[in-house]
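All protein chains but one are shown in place.
Letters A, B and C name the chains as they come in the text, with residue numbers starting at 1 for each one.
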Amino acid sequence: CQLEFFPGIGEIQYEGPTSRNPMAFRYYNASEVVHGKPMKEWLRFSVAFWHTFRGDGSDPFGSATKAWPWEDASLDPMEMAFRRIRANFEFLRKLGVEYWCFHDRDIAPEGRDLAETNENLDKVVDLALDLQKQTGVRPLWGTAQLFKHPRYMHGAATSPQAGVFAYAAAQVKKAMEVTLRLGGLNYVFWGGREGYHTLRNTHLKTELDNLARFLRMAADYKRKIGFKGTLLIEPKPQEPTKHQYDWDAATTIGFLREHGLKNDFKLNIECNHATLSQHSCEHELQFSSSQGMLGNIDINTGDPQTGWDTDQFQISDPVEATLLMAVVLRQGGLAPGGFNFDAKLRRESTAVEDLFYAHIGGMDALARGLRNAARLLEQGEVDSVIQARYSSFDEGIGKDIVNGKVGFKELEKYALSHPDPIEDLPSAHAEKAEIVLSMYVQ
Amino acid sequence: CQLEFFPGIGEIQYEGPTSRNPMAFRYYNASEVVHGKPMKEWLRFSVAFWHTFRGDGSDPFGSATKAWPWEDASLDPMEMAFRRIRANFEFLRKLGVEYWCFHDRDIAPEGRDLAETNENLDKVVDLALDLQKQTGVRPLWGTAQLFKHPRYMHGAATSPQAGVFAYAAAQVKKAMEVTLRLGGLNYVFWGGREGYHTLRNTHLKTELDNLARFLRMAADYKRKIGFKGTLLIEPKPQEPTKHQYDWDAATTIGFLREHGLKNDFKLNIECNHATLSQHSCEHELQFSSSQGMLGNIDINTGDPQTGWDTDQFQISDPVEATLLMAVVLRQGGLAPGGFNFDAKLRRESTAVEDLFYAHIGGMDALARGLRNAARLLEQGEVDSVIQARYSSFDEGIGKDIVNGKVGFKELEKYALSHPDPIEDLPSAHAEKAEIVLSMYVQ
Amino acid sequence: CQLEFFPGIGEIQYEGPTSRNPMAFRYYNASEVVHGKPMKEWLRFSVAFWHTFRGDGSDPFGSATKAWPWEDASLDPMEMAFRRIRANFEFLRKLGVEYWCFHDRDIAPEGRDLAETNENLDKVVDLALDLQKQTGVRPLWGTAQLFKHPRYMHGAATSPQAGVFAYAAAQVKKAMEVTLRLGGLNYVFWGGREGYHTLRNTHLKTELDNLARFLRMAADYKRKIGFKGTLLIEPKPQEPTKHQYDWDAATTIGFLREHGLKNDFKLNIECNHATLSQHSCEHELQFSSSQGMLGNIDINTGDPQTGWDTDQFQISDPVEATLLMAVVLRQGGLAPGGFNFDAKLRRESTAVEDLFYAHIGGMDALARGLRNAARLLEQGEVDSVIQARYSSFDEGIGKDIVNGKVGFKELEKYALSHPDPIEDLPSAHAEKAEIVLSMYVQ
Partner (left out) sequence: CQLEFFPGIGEIQYEGPTSRNPMAFRYYNASEVVHGKPMKEWLRFSVAFWHTFRGDGSDPFGSATKAWPWEDASLDPMEMAFRRIRANFEFLRKLGVEYWCFHDRDIAPEGRDLAETNENLDKVVDLALDLQKQTGVRPLWGTAQLFKHPRYMHGAATSPQAGVFAYAAAQVKKAMEVTLRLGGLNYVFWGGREGYHTLRNTHLKTELDNLARFLRMAADYKRKIGFKGTLLIEPKPQEPTKHQYDWDAATTIGFLREHGLKNDFKLNIECNHATLSQHSCEHELQFSSSQGMLGNIDINTGDPQTGWDTDQFQISDPVEATLLMAVVLRQGGLAPGGFNFDAKLRRESTAVEDLFYAHIGGMDALARGLRNAARLLEQGEVDSVIQARYSSFDEGIGKDIVNGKVGFKELEKYALSHPDPIEDLPSAHAEKAEIVLSMYVQ
């Protein structure tokens, strides 16, 4: 006998753009083919277990506001863990989403020691595995929570305590095993405590070297156990620390390259993290993609005027949604990655229905972007304008530059014998480009 | 007959901390030995020709405010160029500074074409060479101005026009030759237009690849002409562009490493650029230094509440000055680099004396920091606390981690058989560290 | 014989949303009635003379990039002034815009002294008046440029020099007279230098008091000459100064109220200034409107990740355009104010056509927002949800609170005798509100 936690809500249906039903999709039609693939294959949506089933509405200035139907303070922690897992699968089924993401400690409680904690985790995974079989759902990715427990207050892989490094390694090992067992497609590292509050007590180089050691061990262990998924690093510039080592895409890729780890990892770009690092989300996606390193998107949005991670669901600007989807389409999709909703309800959104509204709004915003982006790419107008802009590198001196046939000496000779390029410099037509883009955004 | 542009001002003297004379040094005593070297060897100050002799007080909302004695609109551009060079050397002599920095186009005007422009530059360099011989002054670094002229409006090395790339190459070639001829110790790249205003018209990867090609040609040409100085890249996150490719130290080092250029370049860190990228200046210095990449400091400070480059002279906080100098002392100095005052008078500081006040204030602030930092390092209290904090990696399982002797499997075994590290986790004592630091700041 | 500066371009036509012609309107159909009024009455667009006819593409790191057809360095300043005015009216006619905005010093050059400067201004105004009669165009607003000339480097009304205050007063007096003569509908104060770079040399209270004195004199003089237009203050938090006194809407309204000037002024909200002060533009509009103080909008947009005023044309996000227009519709329009494009081409947009693209893109974005906002208000769904949310203040204890019938004592009695409000606290449904809003955005 399966409990039902969302009794009044059925499977969410696609009703098309003219629908006025907030409990229906207006743009996301899972099986509809767009740009050569069903929408669900482009979008590969995932629900984040921690925000949706562990988020209680507390914030630095306030206590919990949510009273979810599956929470019951009278039950023991393992019973509660099972109930949340059941709620998760009911939610996924009704929302029509095929992936979920989890932290080890969100799905199962800590025990008296690591051994018992691991046992707790195994028991919850047993149940999840059953429910996965019934529903066809699987993890987009798993991860270890290395930031909440006080043992990680000085860092996990970058803790000054070797014992903490060891404990974190043990935790990631187990989390990778569990992800493999559940058929997870990727494994994520977000280093919430891998950074510093103050340089006054920090040895920067030691911490960075230890972080590299940790990641190398992870890559080795992945191979050892035959986990075929992608290892992903999720950059964030700050918060909770003043400086987080995986600051942004460029920093993270540079670090991986320095330590010979670039082929073992890809990036999981979160939009709100991108803007906190003063980049547009599109920039982070384009940059990662141009390096062959875009593996997954933690899709959310922030408040453009606040300096912390608000993790909101719906990218309300359809232009932005179009641009993000265009990056994904250009690289042929994200698989085995996808779009994970690393997003939370506003603290004062306390109704069970709000969980559906939030995900529906987020999914529809991206589906709208996907439809627009498909038109944008299929028409080719925008791409061909950009290509033409760089065409001087396809022939003559430009081609010689690209092919490494010339150096400063030859280029000086060229410059001295040709008219000053200012005489023939075209306009960038930036404003026209905005108009053209807007034509594709519906 | 040498013109005198600062007739009422003699050579600035050291008068010690109790002096109340704003036209004297209170902390900077050039030949006084601090931490084993004369102060002038640690500090290697340089005056930036562009701000000091070409800055006219204009800003995006206002026209020029300065009426410097060497400026004379009735003279032809070359005569004016000579006067400014003379003013520069008089100023350096009176200030007691042994280095200067310049952009090619600041010291000599453009001619009708590149050939004439190069001739103009040579004539000015002839005069500078004479004056250098008389004074013993030399360039800390030279550079090419690749951002002011409209031909570079779409970028220089990253312009979509191959002809612009070639022109920029020719300009850098000449600027490197001229720097070599003047005995310059370093050569700097600041890519003011190497970035984008909008991704709507930009092919990111093409631009980044071209930037790498350009830098590779520069490194090749340096070797070809036997220039022994350091090539330096100066990161800045944005302004004038929305996104500048040399965003911060980590991004720039990552880029150099990607393109096999890391051994050919070091970094020139500017403090105001650091804070614009949401890093403390100390962070950028420490990070660069830990990578062996800190070659020079463009010393200035910004306004902590504004989002653009204010390029102010004096680091008013003695704690910050102490921390910056501590990084320099720890790496044994910056030579052949130094501290270049990439700083400008406030627009409404219009008296000739203000040029002296600004540099004196800036020099004294760093000299004060140097004295403090020397005490800090000599006492060793701070460093030993940090070292102790990481001592668990000097033995046992920590040493095994560092030496690569263990992996996840061994660490799990360790974690399962040892007490949870939370049981013995020390405090970070961050607030005590602040007190201890403050003891060294006078 | 009228010169033609835009020979290949005719009057811009409305072609509807499916048009792919960037030189046509897709949403702005001037005479089409939307929400009870022709679109042109809601939108009252204005072209900013300074950006469009005086902007040369220079920025803090670069010189001019534009070579507009009306500019001719061989002509004397007054001839050039006449040509620019003619270009302005040709541009307005072809764009189909009925208003323009100007600074005194943009339309006419300074003379040898104030008297001659005023004569210059009168001569240009004579021509503008002629052209206005021919075209039916008039100024949305005029203003005095009190920030560019070095005499204002310490401030205009807030200069420490009484002579500068007097000069600024004389300049505003003349600019108001000229605005009146041209039939201008409003007069604007933007205090670009009314602020400080550093408190080290500033007497805050003296400067604020002088600013109030200046505005009082302006209000007096307006009455004296019978100018019926609105006096508007345009807030901006910083840039060029570190702190600008008219920081944001709340600060400015508070200042006006303090000095008894609230009835004499309204606000001119600029969207990019709003975001620089960490407010959304919608916030500034709603707040001003709720105070009865929203008089005009300087419509533009900034870059959400940069800390300076980029003054871009097109609000690319149709959701934002919808929200801004909804504020305007709710207060019944902006007249006698309107929407002034205080926006500039990107530096590297150098073609004459770009001036059209930029304005067309900006106008269409708002027209799209207007159409959406009209649907939003006519449907009433959003407003009624908000109204219902506050309905507890329409009756019972809520009504007593609003009517001032109860104090702490009565409310304590109420609280002690009623259930804790937590027991019946509704969800905010913030995510649902986002979905509902998106339904109206096309």
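What we mean here is this: contacts are C-beta pairs under 8 Å (C-beta built on N, C-alpha and C of every residue); 3 or more make two chains touch, one makes a residue touch a chain.
All figures in this text were calculated on a predicted structure; none of them were measured in a lab.
Only one of C:Pro22, C:Gly55, C:Gly192 or C:Pro237 touches the absent chain when the whole complex is considered: C:Pro237. Taking the complete complex into account, C:Arg389 is the one of C:Arg20, C:Lys133 or C:Arg389 that touches the chain left out. When the missing chain is restored to the complex, the residue among C:Phe6, C:Phe53 or C:Phe165 that touches it is C:Phe165. In the full complex, chain C makes contact with the omitted chain through residues 113-115, 149-151, 153-154, 160-167, 169-174, 197-206, 208-210, 213, 217-218, 220-221, 224, 237-238, 243, 247-248, 250-251, 253-255, 257-258, 277-280, 282-283, 286-287, 290, 323, 382, 385-387, 389-390, 392-393, 396-398, 401-402, 404, 407-409, 411-412, 414-416, 418, 420-422, 424-426, 428-430, 433-434, 437.
Mapped onto chain B, the footprint of the missing chain covers residues 20, 22, 26, 275, 278-280, 304-305, 313-314, 316-320, 345-346, 348-351, 353-354, 357-358, 360-361, 364-365, 425-432, 434-439, 441-442.
Where chain A meets the missing chain, the touching residues are 57, 59-65, 147-150, 152-154, 192-193, 197-198, 238-240, 242, 276, 303, 305-308, 310, 346-348, 350.
Convention: only the chains that are shown with their structure count from here on.
Chain C has its Cα centroid 40 Å from the Cα centroid of chain B.
In chain A, the residues that touch at least two other chains are 278-280, 425-426, 428-430, 434, 437.
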